[in-house]
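Note that this complex is displayed minus one protein chain, with the remaining chains in position.
So, chain A:
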Amino acid sequence: MTIDVQNPFDQKYVESFSAGRSEPEWLKTFRLNAYERISQLELPKPDKTKIDKWNFTRFTEHVSEKAPAGGIEQLPEKVKSLIDLENAKNLYVQYDQQPIYASLSKELADQGVIFTDILTAVKEHGDLVKKYFMTEAVKADDHRLTAFHAALFNGGAFLYIPKNVQVEEPVQAVYIHDENAPLINHVLVVADDNSSVTYVENYISLREASDGIVNIVSEVIANTNAKIVYGAVETLAKGVTAYVNRRGVAGKDASIQWALGLMNDGNTVSENVTLLVGDGSYGDTKTVVVGRGEQTQNFTTKVIHFGKASEGFILQHGVVKDKSSVVFNGIGKIEHGASKSNAQQESRVLMLSEKARGDANPILLIDEDDVLAGHAASVGRVDPIQLYYMMSRGIPKAEAERLIIHGFLAPVVNQLPIEGVKKQLIEVIERKVK
């Protein structure tokens, strides 16, 4: 098999890239080992979407040198609208691969909270990062794209909440994709015992790409009795092929809640996995999706129960327009021994045009007797009688459809646990369904 990564980005390149960033030895070795695996491993196989022709790994420039003149104040309005600069005490902004802004309130820093770009974290908190970096949640060996990620990741952030610290205000990260270099972003969030935090991230493109690549791995670790609320709004542009893998590990009595607004305009493969490892752990994923144009998107949400009395919930609603297609795979897996567990899921797709395609595949895999499990799934079109009813009140067809779409997504949007994400999403949806 040929190596997908083009020639300039060979083993030597990886070595010198790591050295150039003064990364510690363990990370360089980690990258090199992963690099070898890229060509040996297969692409992931998302159910019902063929991705072997998609470009996830070929690029001509690995790191863009261009940074915006004038820093954060000079960013385009559509980025600034995501940030409340005056009140954002805990904020990280990354322009392509470069950190351009980072703040953390003194109060949190004094309590030992760490929030910084991934490279700084590797250097300053090496032991902590090494402990969790692609060891518990996502593994470099999972498949070709995780190996590619491990070898070549060029951006990201690290958030650490020490034991017993409650972070009240949301911590926000904004990742901007502009130039052609791929954004290979690694986010690591660790909440130690009895701590809690809300982390919100935005991925935003500044312009359409001809052949852009974004590869995101987020690892989210909630140790004993920790609580993490993780919000994400993705608005990557048309022409960007995205691979997104967000994976959480919940310890005993820990809770991970995901609120995901996946609004990319390019082809996207997105996985969200929650491993309920500890007894009494809790995982909840809420996802809203809009497909438009000719994009193909595949969303797999999986909750795996290992711990006793663990609870996992999946709720995903998607609207498909134009010639786009959206596949929802929902997987609830209860391992042997995870007695008294509860796995519930609901996936719904609304198709707005003849050529739009939607699919919802609920899967329950259960290896234990004493459990609860349930699923609901539907794929449908806008009801013409409902449209007639709305139009008979004077509402034009396009406006009626807009209301139906908002109504369809509302049960998920309204339940998103983060107000800011909710507001942003409503605006993005408004733009996307017009």
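Descriptive notes on the structure:
Simple rule for what comes next: contacts are C-beta pairs under 8 Å (C-beta built on N, C-alpha and C of every residue); 3 or more make two chains touch, one makes a residue touch a chain; residues count from 1.
Simple rule for what comes next: contacts and distances are computed from a predicted model.
Set against the options "Maltose/maltodextrin transport system permease protein MalG", "Glycosyl hydrolase", "NADH-quinone oxidoreductase subunit A" or "Iron-regulated ABC transporter ATPase subunit SufC", the UniProt name belonging to the omitted chain is "Iron-regulated ABC transporter ATPase subunit SufC". Within the set A:Ile83, A:Leu206, A:Ala237 or A:Ile395, the residue that contacts the chain not displayed is A:Ile395. One of A:Val14, A:Val349, A:Val371 or A:Leu409 touches the chain omitted from the figure, and that residue is A:Leu409.
For chain A, the list of residues touching the undisplayed chain reads 383-386, 388-397, 399-400, 403-404, 406-411.
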